[in-house]
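Heads up, one of the protein chains got dropped from this complex, but the rest are sitting where they should.
Up next is chain A:
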Amino acid sequence: MNQQLLAKTFVELADNLVTDFDLIDFLRLLTDRCVGLLDASAAGVLLADRDGALHVMAASDEQARLLELFQLQNDEGPCLECFHTGAPVLVPDLSAETLQWPRFAVAAQRSGFTAVQALPMRLRDEVVGALNLFHAEPGPIEPAGTLIAQALADVATISLLQQRSTRRSTVLNEQLQAALNSRVLIEQAKGKLAERQGIDMEQAFTALRGYARSHNLRLSDLARAFIDGSEPLPGLAA
């Protein structure tokens, strides 16, 4: 474990949380840092909607997003189990789990992943989602790494609440709904930019995020302005 990187990550995440941050941007940063810190190959955050159905909120790359989606579609996998039980699920060797999750184990291995960790995002008694780490190397999952991953999952939960508390609403249902809607907004903007510039969705996300940062805009505000065409966005909406 790189202590310096760990300290730097928590400072960076905390810095983000005290400003008027963008939830989707923040969760993406968190998944990226999970990869850097915890020797994970990919990471993803799942969030439950008001009916307990899970949605992918952020993923460090497209492959992780597809794997998360795969679990949702097939209703099996460590992330779903973690969400339903509210307890961490550690899978050091996926090839040993083909009985428990026959479809997921095969799909994950086909994508090059051999080990998975799923950490619950808990708010008091309620599980609102899960943070998932995918590893390309099999082997024991370090207890210290799991503790840090759980701390990062807790930070993700806090970010969700923090985002909304400044806007009066303290009702969890509504917070989740609004968070999911901002995800929808970003995807719509990605589609528009990707089509306009002939780039892929990941490149479109990177471009939108870069633009938001360099112009000191919240990602979702930028996404909305870009879709509405309500403001000139030189370099983006040319």
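Brief remarks follow.
Definition applied: a residue touches a chain if its C-beta (ideal position, glycine included) is under 8 Å from a C-beta of that chain, and two chains touch if they have at least 3 such contacts; residues count from 1.
Keep this in mind: contacts and distances are computed from a predicted model.
Among the names given as "ANTAR domain-containing protein", "Pyruvate dehydrogenase E1 component subunit alpha", "Molybdopterin synthase sulfur carrier subunit" or "CoA transferase subunit A", UniProt records the absent chain under the name "ANTAR domain-containing protein". In the complete complex, the residue from A:L123, A:A151, A:L172 or A:L233 that touches the missing chain is A:L172.
When you scan A:K8, A:R103 or A:R224 for touch with the missing chain, the hit is A:R224.
Residue-wise, the contact with the chain that is not shown comes from A:L69, picked out of A:L69, A:L123, A:I158 or A:A207. Screening A:A189, A:A212 or A:L236 against the full complex identifies A:A189 as the residue touching the chain left out.
Residues of chain A in contact with the chain left out of this view: 49-56, 65, 69, 72-73, 75, 80, 164, 167-169, 171-174, 177-178, 181, 183-196, 201, 223-224, 227-228, 230.
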